[in-house]
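For this view, one protein chain was removed and the others were kept in their places.
To keep things simple, chains are lettered A and B as they appear, and every chain counts its residues starting from 1.
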Amino acid sequence: MNAREEILGRIERVAPRRDAAEVAASYDRIARDYLRRHHDDGVLDLFAERVADYRAMVRRVTPDELPGAVAELLAARPGVHAVPDGLPAGWIAAADAAALAHAPAVADLDGMAGAVTGCTAAIAETGTIVLDHGPAQGPRALSLVPDYHLIVVRAGQVAPDVPEALERLDARRPLTFVSGPSATSDIELSRVEGVHGPRTLEVLLVEDGGR
Amino acid sequence: MTGTTPDRATSHRATSHHEGPAMPTYVGMPSFPSAARAAVADTRLRGNLAHATSTIRGRRAEAVAELDDWAALRESGKQIKDHVLANLGHYLRMLEERVTAAGGTVHWARDADEANRIVIGLVKATGETEVVKVKSMATQEIGLNEALAEQGVTAYETDLAELIVQLGDDRPSHILVPAIHRNRSDIRDIFLRSMPDAPEGLSDSPAELAEASRRHLRAKFLSAKVAVSGVNFAVADTGTLVVLESEGNGRMCLTLPETLISVMGVEKLVPSWRDLEVFLQSLPRSSTAERMNPYTSAWTGVTPGDGPGEFHLVLLDNGRTATLADEVGRQALRCIRCSACLNVCPVYARAGGHAYGSPYPGPIGAILSPQIRGIGSEVDASLPFASSLCGACYEVCPVAIDIPEVLVHLRARAVESGPRHPLERTAMNAAGWTLRSPTRLALAQRAASASRRLVGRRGRIRRLPGPLKAWTDTRDAPVPPPESFRAWWARTDGGRTEERDK
Partner (left out) sequence: MKIALFVTCVNDTMYPGTGKAMVRLLRRLGHEVDFPMAQTCCGQMHLNTGYRDQAVPLVKGFAEAFASYEAVVTPSASCAAMVRDSHARLVPEAAETAAKVYELSEFLIDVLGVTDVGAHYPHRVTYHPTCHSLRMLRVGDRPLRLLREVGGIDLVELPEANECCGFGGTFALKNAPVSAAMCADKVANVRSTGASTLCSADNSCLMHIGGALTRAGAGVRTVHLAEILAATEEDPA
């Protein structure tokens, strides 16, 4: 007997096979008395506060202020910054074009100063930003290898809490949940920022003023 | 601990048999009490552990208290995992189908040897002799690094704590922080001794140590062609694998190499993507006491143009189906490896992780190791007794594993499995015989009271004979009273005659 059949056989001697409808009915009986969200109001304030708790910089800007803010933050970190396909041209309109590399090869990323991307969703309660590596986010390596990551989050992308954020995601896409800069608790169980991932995380939260 | 650690490489070969050793690295470990005796005497180790665990304990309590629906999250986590275990075959078949449809390849391994052979075969097929690894309990359990080394393949651990363990030629002592028994100056010394490119004048500041690890591993990440990972959650209905981590070494391993091999225990499933809404809240807070860990990666099969082009998933049994067959013990398979139970355990804090003789130390290890390995060895038979049954572990468990209940259950299995302690059995049988009859109990009490002038002075006994000496080594024992309660009750009609005499 092959390993697959033997393991499934061992399992089903203990937990006999049931038809899919029975399994689904039993799944629906799982108690879910937890909250869908822990905060109703002040979601953007909460998000900004929680991201900052991880010692990541958060700045709130209007759409008009965004290009200037991007340019300013990138200029503060000399070197070339990786820019993914599909990043709205307006975001980087004020940045020094010579310091930007569009969709660079993975092999070139190690020499770069940073990366600027968008995201697909964010979670206020936990200060988390999620990338699904679609347009404006680049392949996973782009925002991993350089030591600095600038993420532009639009207000509408911020979900109040984990359950609502997961509803917005497509599990079949590669996903990266980012909560602050790279860190470790491996030395005496105390948190230290900065190991292999980007050691600096900055976030621009774009609020659609008036709407 | 010198002298108690078996030679890892030889112990593996020496014990190979057709079913394969469950945890080859740990064969021949001493029983918990003798290993713990040495650890308790190591004041530096105890200091390191006390410092680290007391820090995380308070922070976990704060992180959990922040969510006022914690009890409901815990209950849902428990029910989701129980539902998976009750329908494990269904969900494994579904996972296999979805992973395959997304371009991955699924392998099944009955035991450690089979899993190791599968991984070795996959690595050899790439022609590579090096792999990078992201921290994985399952590969610790099967002794993958040692098995790869025998075949000429070098495995580089990339998690900081695993790196410290590997460079120190040491064994892990904690699920989350395998080098918890090392403090910052120990770590500096290990880096200076064993890390080829350690910067001169490296200090013991955690930031500098983290920086040294970053520099040391960067070239490896950029050049590695094969990575090996574990899995925190596998989502059956989407075929998605999920890894939670902090440093970014996980992202590096899961993203940069051409081939990714992930090894997971068959119980690591959740039915559906939405179920992660429970565990992504409960795991980080229980584990590192954070609202969310810095990085969580999720991937489904392969994605053209992004990440490894080849993905293999190894589904590992290695004693899990035997555990599933035990109605009381199977709840251990709910474990999501958060390590909260270790951090609150007063026994773990004093005995350290190595005494448990397994990559799974602490309370969860004491119920997991004897089940997945079987109660055959001295160490496995001693683990269910490595607890004062104080219940702190159950209280913090995010999936409500009643660890004390399982410990007591496994104690019975250990006693029934063989005559390990004939003297104890005789004493227990004698006590049982005495206590089954009030008359016999009263006689024994009279004998005890009659002995009080012989055995003690000033109401206490400073030395007891035989196995009871373990008590009086550090504690006085009480002297029996002149009469038992029942003798007093009978003599005074429940105290009524005494009251009348007043």
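Everything below uses one rule, namely that a contact is a pair of C-beta atoms (placed from the backbone, for glycine too) under 8 Å apart; a residue touches a chain by one contact, two chains touch by 3 or more.
Just so you know, these numbers come straight off a predicted model, no measurement behind them.
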Checking the contacts here: which visible chains does the omitted one touch? B
Who touches the missing chain here, B:Val40, B:Ala102, B:Ala149 or B:Leu192? B:Val40
Answer key for B:Asn145, B:Thr300, B:Asn318 or B:Ser387 versus the chain not shown reads B:Ser387
Just the residue numbers, please: which parts of subunit B touch the chain that's not shown? 32-33, 36-37, 40-41, 46, 346-347, 350-351, 384-392, 394-395, 408, 411-416, 424-425, 428-429, 431-432, 435-438, 441, 444-445, 448, 460, 462, 467-468, 470-478, 480-481, 483-486, 488-490, 494-495
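Going forward, only the chains that are shown with their structure count from here on.
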Hey, how far is the Cα centre of subunit A from the one of subunit B, in Å? 31
In the complex with subunit B, residue positions of subunit A that touch it: 2-4, 6-8, 10-15, 17-18, 20, 23, 26-27, 30-35, 38, 50, 53-54, 106, 110, 123, 125-128, 133, 139-141, 144-145, 162-163, 166-167, 169, 171-198
Complex contacts: residues of subunit B adjacent to subunit A: 48, 51-53, 55-56, 67-69, 72-73, 75-76, 79-80, 83, 85-90, 92-93, 102, 107-110, 114, 158-161, 164, 176-177, 179-180, 183-184, 187, 206-207, 209-211, 213-214, 217-218, 221-222, 235, 238, 240, 246-249, 251-252, 254-256, 266, 271-274, 276-278, 280-281, 284, 288, 290-300, 303, 305-307, 315, 317, 321-322, 324-325
